[in-house]
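Up next is chain A:
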Amino acid sequence: MKDTANHYNPYGDDKVIAACSIFGMMDTSGRRFSGVDITKAIANMHDRGNGLGGGFGVYGIYPEHADHYALHIMYEDKLTQRDVEDFLRDNFHVAFAEEVPTRRAAAIKSPPIVWRYFVYPNSRRPADRSNDDYVVELVMKINTGFRDACVFSSGRNMGVFKGVGYPEEISEYFRLEEYEGYLWTAHGRFPTNSKGWWGGAHPFSILDWTVVHNGEISSYGINRRFLEMFGYICTMHTDTEVVAYAVDLLLRRHGLPIEAAAKVMAPPLWSHIDRLPDNEQALYKSLRQVYSSLLLNGPFTIIVAHEGEMIGLTDRIRLRPLTAGVKGDVLYLSSEESAIRLICPDLDKTWTPMGGEPIIGRLKTNKEGKAVTIEECAVA
Partner candidate 1 sequence: MKRVYPREEVCIGCRLCEVHCKVEHSRSKDVVKAFKREQSVARVRVQENGPLSFALQCRHCPEPYCVYSCLTGAMHRDPGSGVVKHDPDRCVGCWTCVLVCPFGVLVRDVANHRIGPKCDLCPDRAVPACVANCPNEALVYAEEA
Partner candidate 2 sequence: MPKYVIIGNSAGGIGAVEAIRQVDSEGPIAIVSDEPYPAYSRPMISEYLSGETSLERMLFRPRDFYRANGVDTIFGKKVSGIDTKESLVKFANGDTLRYEKLLVATGGVPFVPKTEGGDREGVFTFTTLRDANLISSKLENARSAVVIGGGLIGISVTQALVKRDIDVTIVELKDRILNVLLDEEASRIAGQAVLKAGVKIVTNSTVKQITGQPFAEQAVRSVILDNGDEVRCDLVVMAIGVMPRLDAVADSGIKANRGIVVDRYMTTSVPNVYACGDVAEAYDYVLGINRLTPIWPNAYIGGRIAGFNMAGLETEYAGGTAMNSMNYFGLAIVSAGLVTADGQPDCETLYHLNSETNVYRKVILRDGRIVGMAFVNDIDKSGIVYGLMRDGIDVGSFKRALIGDDFALISLPKDLRKERFGISLDSPLYGDQEDLVEELVLE
Partner candidate 3 sequence: MLKTYLPARFIVERNASRCIQCQVCVRQCGFDVHYYDEEDDEVRARDERCVACHRCVVFCPTNALTIRKNPLDYRENFNWRGEAIEDIIKQSETGGILLTGMGNDKSYPIYWDKLVLNASQVTNPSIDPLREPMELRTYLGRRPDKVEVDWETGKLNTRLTPLVPLEVPVMFSAISYGAISLNVHESLARAASEAGTLWNTGEGGLHKKLYKYGSNTIVQVASGRFGVHPGYLDAARVVEIKIGQGAKPGIGGHLPGEKVSAEVAATRMIPMGTDALSPAPHHDIYSIEDLSQLIYALKEATNYTKPVSVKIAAVHNAAAIASGIVRAGADIVAIDGIRGATGAAPKIIRDNVGIPIELALASVDQRLREEGIRNQASVVVAGGIRNSADVVKAIALGADAVYIGTAALISIGCHVCQACYTGRCSWGIATTDSYLAKRINPDIASHRLVNLLRAWSHEIKEMLGGMGVNALESLRGNRLHLRGVGLTDTELEILGVRMAGS
């Protein structure tokens, strides 16, 4: 099924165009909660999708395997599964493996076989390669080397669940009410062709980075060619994929803070930069000049998440909607406010960010042990 020419993008379109509803919620205190609320919320935006894609990203769900990379892999057939599992055993230490539990759901048609593997790089990892780089490389290998397999989740203590159907149907199928995480993202999709492929649903993910996206990135062609210089192989023929890789490149590999990465993807207009004080001007100019090919042009709203952090960002002229809400420690991001209100009627605060201004939620005690409030993060 990875033969994209025949499966996911059978018509050889430049990119598959899709639009959607997106939702994210995060308890910055780290408290974990089930997928019930987010399922209700995303389902409230049913009409933004067309039943050809739904998915969720959850953080903090595998505390018992927190040190292992949790690979979620979908297979078209058992034969492929055996080949891929051989490949996994060759390159990783596989701590635990099981089929991802599902329940029969009427709306879900011909689902693939979905397994999860908790793995750690074995001795085959070259010394000059970090664990993360090694995982990325092998994920790319599986995704390009095995016709009917797809790794769609590869981070630690997190997981992506997605498929063809409305998001509430996917949630029901994957029994998401049984998982608990401190950060959930969700997506309802409206692709313009019917060859719904489970791998084509959102979130798109590499390592623990997940991206859900609403909009169409008109600059996709150049974004993709730029990322290909850095070894990312765009197999999905979708503009969302480049966002995931761009985030991985900028944040993980180039070490930019999220605020700076946001200014790469949604840079201020030159007329705005020209008015900035000199030092800021130099910074913004450099970012825009160096990463001009990562300007995500065209309408988009994305929710990017990784361990301990959730970022909402719209394009620089806010062509797609994003509403934020806060209740206590919980940050909500949504295409529509009503979806938030459905699960939290008495928000402390709701607002819509300016275009290109990220809204960031971080665990109050993050990896560096620094306490951060949502309020501070929200004002970029």
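Here is the rule we go by: a contact is a pair of C-beta atoms (placed from the backbone, for glycine too) under 8 Å apart; a residue touches a chain by one contact, two chains touch by 3 or more; residues count from 1.
Keep in mind how these were chosen: all candidates are chains of the complex that A comes from, given by their letters.
Computed from a predicted model, the values in this text were never measured in an experiment.
One candidate from 1, 2 or 3 touches chain A in this complex, that being 3. Taken together, the chain A residues at the contact with candidate 3 in this complex read 10-11, 13-14, 16-21, 47-50, 52, 190-195, 214-216, 299, 319-320.
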